[in-house]
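Of the protein chains in this complex, all but one are displayed in their positions.
All chains are identified by letter, namely A, B and C, in their written order; residue positions are counted from 1 within each chain.
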Amino acid sequence: MKKKGVGMACVLHPSGNKGAGDPSNAAIQLKNDGTLVLLVGAVDLGQGSTTILRQFAADLMEVPIEHIFASNFGDDFAALSAGSFASRVTLIDPHAVENAAEDLKKKIREYAADLLEVHPDDLDYKEGKVSVKGAPDRAMTLAEVGGTAGCVLGLGAEPALLVGTGAWQPAPFTPHDPETGAMAAVGAISFGCCVVEVEVDTETGMVDVTKMTQVWEVGKAVNPLLVRQQITGGTHCGLGTALIEDSYPYYPDAAWAPENLGDYALPTFMDYPDEFLWGYEEVPHPAGVKGAKGFSEGSTNGPPPAIMAAIHDAVGVWIDQYPATPEVVLRALAAKEA
Amino acid sequence: MKQILSFTLNGAPVDVIVTATETLLDVLREKLGVTGPKRGCDNGDCGTCTVLLDGEPVRSCLTIALTVAGRQVLTVEGLSPDGDLHPLQKAFHEHGAFQCGFCTPGMLMSAKALLDTNPNPSRVEIREYMSGNLCRCGSYEEVVEAIQAVAAGEYKE
Amino acid sequence: MKEVSYFAPTEVGEAAKLLAEYGDKAAILAGGTDLVAQLNYYEVKPAALLYIGGLGLDYVREKGGKLVIGAGTTTAHLLASDLVAQKFPVLAAAAATHGSPAVRTVATIGGNLGTASPAGDLIPPLMVMDADVILASVRGERAVPVKDFFTGPGETVRAADELIVEIQVPLLPGKAVFEKVGRRKAQVCSIVSAAVRLEMDGGVCKDARIVLGSMAPTPLRCPKAEGMLKGKAVDAALIAKCAAQAVAESDPIDDQRATAWYRQKAGTALVGRALTKAAGV
Partner (left out) sequence: MTEYVGMAMPRYDGIGQVKGQTKFVDDFVLPGMLYAKALRSPVHKGLIRSVDFSAAKKVPGVVGFVTADDIPGNRLFGACGDQQVLAESYTAYKGEDIALVVAVDEDTCMEALEKVKLDIEEQEPVFDMFEAAKPGAPLVRPDLKSNMWEFMPGVTTRVIYLGDVDKGLAEADYIVEGRYTTGEQDHAAMEPMVSVAYFDDAERLVIHTHSQCLQFQLGSLASIFDLPLSRIRYIGGVVGGGFGGKNHIHADHFAGLAALKFRRPVKYRLSRREDLLYSTKRGVFILEYKTGVKKDGRLTANYIKLWHDAGAYGGFSPYGVEKCSMFASGPYHIPNMRVEGQCVFTNKAGSSSMRGFTIMNGQFPMEMQMTKVAEAVGIDQWELRFINAWRDGDMGVSRYVVRGAGALEAMTGAAKLAGIELPDHLLAMSSRGR
């Protein structure tokens, strides 16, 4: 017999290392033609960190995004950054990009000030141009600044390497207080709510997730397409965790550990909820650039408790462990009957 | 025992020296430098190595190379020979139908095989057909949407 | 692995000669979905690969009241075949759960038999129809009932010089049903599977077959359970008893997919469901 149930869960996810102390770095170089290269240390694992950091850089440098090439290829420079883990990049790296942009703009003003024969403080930077305050005609474009600094425009100009660098961390590392365990430094916390509908086959224990809704409060949705990907991705992982995946089926014993992706079964297209709804809310976070705080791992956290609550609603048993494999569900049902 | 294997790869004839136990995936990746098809499991479970053999999807990791003698193999590299993107490639990109992209070359080939045989698949038909291609980043929703968009004619060659 | 020979004969006779020469030192390669994975993981070390994809064994025909299926017929071919859909729909039902599309394009019915996994998806439907496996060798051909073909996991009565060339399926009357449960909903190896066929006359069962997959070292016929049905009016109570009996005839193990306890529980449910559908009660 198939029985239906509904469940929900409200969960959190912190961004950044506990105790902080995890810096990120960025650099922006002005090329001779006025285009920009953004170097970041955040590794793009597919989450799209390079894409969003380029979006930040375009806004901060006030240039069309096509003028920015971005790289996370590591090598010598980028390896300075802590990396991509702990959902930290969207909270931390934009600050590094912001500092790098401010540094580059300062250097551009200083370099252009000599050429325009004014004090750097008398120059405005706006929309990819430096201009003298009150005299907008006395201006240089990024292409003119870059070309001059690279000695490809104008004869006899002083050469310069115009690279802005930036670094940032949420707070210096603080250890736990040995007595209370206190550790006040936390980067930011995001929040999610997951609502699930299931059908439980009471004779085989199979659980079918017929509908899932996940909404995350993300501070600022820097790129809604990628926000969606993080929610659908966490749903995949959370659903597998809740119902299917188990590296030690006879835990704590190590016997029968699955050794291929047929037995360590990941959810397939067919296991994904028949109906999936997603959404985000924005409460700008004071610690983030434009309120952004990251959340991406968090979407994994909601499905397991929401699914178990739905199973309970459907068949009246609590599955206090995951994964709720068909066997686990059937054993719980058998225990209830006994 | 080494033999010369001749087949058609992405429209062009290829001759390559192979052993009996080398798979099509081994030959493509290690000998011909065609690294679009990925090595994800060597066991037929993950689908990242999916290519089309005479138009049908196969696991190149489970295909003994010598068995493709005289046949047509299409990999992701052959989807857009002129540099223009295939409609599926465009749709996958714009719909965000991947994150890390490791499953994408196989996913695209399965999607092509699906639309070649069933130009207007339903949502459930897409999910059934694509169920042999795993994506750990969890882009299934986006893949379904991208395939639907191509089927609906939203992307032209 | 470098010294392995490769043969791609185009006639059964040629293949049989090679098998006579190499015996169990040759690995027979059809779709490769099991063999090549084993080669990739260095689990088998044959002296030769004998590729039988060129033997013309990919066919489905009706002949003399039987459905005759070439051993090289792919699962995808079975699924696309109108003959299978009309005459042997339970095979199509099982085929639809077999692997994934890119596996079904190459995996063959002969390979599913030869691999001899207790979880082989296509086997229970063949067994409920009393199908025969046709083996060919230089010594001639012989037919072996599928129910007698398996001797253990990965083991069959096929002699080292024999090749599975054909499956002959008597088109027995009645309704057959296939059920399967795995850890997920697609591309999954069965934890338990069951196929049944019931020939009904009114509400009375004239003939019955019950076969369990993944419940014993080989796919398993359950004769005592079948006997409970024959000549009886089939109702829910009898189905429940019969399902329990079928499982009592099995000998499941604990493994990475589930425990024997679960297999018994779910197996009982699957047999019950299949019988209910087949009996139309």
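The rule is short, and it goes like this: a residue touches a chain if its C-beta (ideal position, glycine included) is under 8 Å from a C-beta of that chain, and two chains touch if they have at least 3 such contacts.
Treat the numbers as computed from the prediction; the structure is a model and nothing was measured.
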item	value
Contact set of the excluded chain (shown chains only)	A, B, C
Contact with the hidden chain (one of A:4, A:18 or A:138)	A:18
From B:3, B:80 or B:148, residue that would touch the chain that is not displayed	B:80
Contact with the hidden chain (one of A:45, A:115 or A:151)	A:45
Chain not shown: contacting residue from A:101, A:149, A:162 or A:222	A:222
Interface with the unshown chain - residue positions in subunit A	7-14, 18, 41, 43-46, 48, 50-52, 54-56, 58-59, 62, 64-65, 70-76, 78-86, 127, 176, 178, 180-186, 188-195, 211, 213-217, 219-226, 234, 237-238, 240-241, 245-248, 251-254, 257-261, 264, 266, 277-281, 283-287, 290-293, 297-298, 300-302, 304-306, 308-309, 312, 318, 320-323
Touching residues (missing chain, whole complex) on subunit C	1-2, 41-42
In subunit B, positions touching the absent partner	29-30, 33, 35-43, 45-46, 48, 75-77, 79-80, 85, 89-90, 92-94, 96, 98-105, 108, 134-137
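Operating definition for what follows: only the chains that are shown with their structure count from here on.
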item	value
Farthest-lying chain, centroid of Cα atoms versus that of subunit A	C
Most centrally placed chain, judged by C-alpha centres	B
Interchain centroid distance [CA atoms averaged], subunit A/subunit C, Å	48
Junction residues of subunit B - those touching two or more other chains	43, 45, 128, 131-133
Multi-chain contact residues (two or more partners), subunit A	262, 267-270
Footprint of subunit B on subunit A - complex, ascending	45-48, 225-226, 228-229, 232-237, 260-262, 266-270, 272, 276
Complex interface listing, subunit C residues touching subunit A	181-189, 191, 254-259, 261-262, 265-266, 269-270, 272-273
Parts of subunit B lying in touch with subunit C, wherever the complex brings them together	1, 3, 19-21, 23, 42-45, 47, 50, 53, 56-59, 61-64, 66-67, 69, 110, 113-114, 128-129, 131-133
